[in-house]
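Omission of a single protein chain aside, the complex is shown with its protein chains in their original locations.
Entry: chain A
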Amino acid sequence: MIEDDLRAAFARHETLTPSTGPVRAAIERTVVRRRRHRFRLRLRLGGTALALVVAALVGVPAFTPDRTVTVPLLTGSAPPTPTGALNVLLVGADGPADRPYRFADSVLLVHVPADRSRLYLVSLPRDLEVSIPGHGRDKLNAALSFGAGQPRPDLARGYALTRRVVSDTIGVRIDAGAVLTYPVVRKLADAVGGVPVCLPAEIRSAHTRRVFPAGCQQLDGAASVDLLRQRQGMPDGSLDRDRNAQRYAAGLLRRVDERGVLTDPVLLSKLLTQVGTGLVTETGETSLPALLSVATKGTGAAPVAMVLPVEYVEKPNYRFRLDPALGPGFLTALREDRLGEWTAAHPDRVTGLG
């Protein structure tokens, strides 16, 4: 009986239901506002993620301690050192490992030429439009999220899809790579005792009271993260942030080289303990010790850094696409291991690392 009364009461009050039109419009307005906010947030986080990518320059050869240390000692023979050019893909994921949505906001290709003269750091803008298998055209940073899946993201699979997309887009083989998550960079910077960075102009943090003066300075872990988050107020926005990350990478490599971290097993294992786990790495057919020796040789000369030549598409979706004038030539140079020539011919495209 009371059940019937309830049914009747509910049915009678259906007339209270607001009409859908205004609700729909209000939802749209809020979504637009929220998206704009989220976009800005993601841009800020991206900087930090790129810092992690940069950290992987050291991390790729280093983050499987048992093999790194024991293989050369136990076998007693030198591992086969890879010859020819190598490409290492470093993917920075925003946020901690268990976050449901992961975007690769920082994608850095480290090119090691066959002559091992130096490292080339090539930033791939996260807003680059690419074809993602099974998902059509989208931004590069979405590949990690699509690959990692839901509801428990698997970063190894996210990496695999990102790797495929990058490899298809720029047409080079990827020999090794890593995905880095948010907290690692702070620990890494502290573990190596701070990172020297030289900035072309003063940067005021939008998040803390820090002011990074123009010129060279030493950054601890917290300051590293802060600097690499900064994007606002810079003339070239996210691309300038990419360049700061390249400067940071150069400083980190120099620091690691100075301290002999990569060649000293004790220092290396100490570093590994301090940084901890949470990294997804892939070294393919190349052994870790072999990569280690390559990385060590590569740090001899200062690295050369650049952003993939892109142009901005000034209409909805607002993505980057390959610069039709410079892009093809750059990619050919990358494939044919002639980046030295290319950067000599296009000095304005090289990031000043201070």
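Assume a residue touches a chain if its C-beta (ideal position, glycine included) is under 8 Å from a C-beta of that chain, and two chains touch if they have at least 3 such contacts; residues count from 1.
Throughout what follows, contacts and distances are computed from a predicted model.
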Item to check | Omitted chain, identified by the protein name its UniProt record gives, among "Dihydroxyacetone kinase subunit L", "Spore gernimation protein KB", "SigE family RNA polymerase sigma factor" or "Branched-chain amino acid ABC transporter permease" | outcome: "SigE family RNA polymerase sigma factor"
Next on the checklist: Using the document's contact rule, name the residues of chain A that touch the chain not shown here.
Outcome noted: 2-3, 5-18, 20, 22-24, 26-27, 30-31, 34-35, 38, 100, 150-151
